[in-house]
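Missing here is one protein chain; the remaining ones are kept as they sit in the complex.
Moving on, here comes chain A:
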Amino acid sequence: MNKAEKSRKMSYKQRGLKQALPFLLPASILLFVFLIIPFFFAFYLSFTNTRLISPIPPRFVGFSNYVRMLGDDLFGKALLNNFYFVAIVVPLQTIFALFLAILVNQKIKGSTTFRTIYFLPTVTTMVVVAVIWTFLYHPEGTINAILSFITFGNWEPIDFLSTERIAFPTIMFLSIWQGVGFQMLIFLAGLQEIPESLYEAATIDGANKWKQFIYITLPQLKNTSIFVIISTTILAFKLFDQVYIMTSGGPNYSTYTVMLHIYNQGFRMQNVGYASSLTVIFFLIILGVSLIQRILLREEREVF
């Protein structure tokens, strides 16, 4: 055995835990302290009456935080609002994103420039987006003027963000404006993975564009679509920045969300115990959504 071979053999043996540890430790420690501990701590706190700053030591209170949640009308309202947001935004944004992706995926001059433009709102921080749209939604502002123009002056200017039934759809609109570019790119990546030969074969068979879309594009995009739908749903449950800045959950809690409720309970009112129980439920919802994704994706793979 020559020297080189010997050290090669050594190198395989050397790759043990002892050598790996220096590489693994920094991230492991950080993840443990700032992700895993807080995660399990939330479960523990949810059974106590811990407050953020309090001279009295926290007590174990069993399930009373969860019982309290059942009678918490605001939490119910917030949860319903989140589902309302998901029900409107997820289908609209997904279809819009797919439409944009197909549009800029055409091999025509300038399509890359348009792709860039459609993506700009996503690069813009939500805080800024919320401020710009508050300006546009002003009672005497641009949106009212446009609506008045296209209805030949039959539009009564409204204060979008202070009108109970309208405030939330208004926020949904700008959320789609901001978020659709991201999903467009994911669809675009999916579109580019579809083999060209499928379309060529379909064209020879005489299938028109619409048929190609229904029988080739949509089925081929199944995994991408599931990913887009699930990630949009999770983002919709996290809804916070825009409602906090534009309406603080008002008017009359019509834009109130679970994250706003967690923030108000845990931070404003310092009820860390109760907020933690809300957090646990919030996580279980996200987990449920993710599990559905797994199940749907697995079914897909078994078929093929």
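The rule is short, and it goes like this: contacts are C-beta pairs under 8 Å (C-beta built on N, C-alpha and C of every residue); 3 or more make two chains touch, one makes a residue touch a chain; residues count from 1.
Keep in mind that, in the parts below, contacts and distances are computed from a predicted model.
One chain of the assembly is not displayed; among "Carbohydrate ABC transporter membrane protein 2 (CUT1 family)", "Thiolase family protein", "Fe-S oxidoreductase" or "Alpha/beta hydrolase", its UniProt protein name is "Carbohydrate ABC transporter membrane protein 2 (CUT1 family)". For the options A:V90, A:M172, A:L188 or A:A236, the residue in contact with the chain missing from this view is A:L188. Within the set A:L70, A:I108 or A:I204, the residue that contacts the chain not displayed is A:I108. Taking the whole complex into account, chain A touches the unshown chain at residues 4, 7-8, 11, 15-17, 19-24, 26-28, 30-31, 34-39, 41-42, 45, 50, 52-53, 100, 103-104, 106, 108, 110-111, 114-121, 123-129, 131-136, 138, 140-142, 144-145, 148, 177, 181-182, 185-186, 188-190, 224, 227-228, 234, 238, 240-241, 244-245, 259, 262-263, 266-267, 272, 275-276, 279, 282-283, 286-287, 290.
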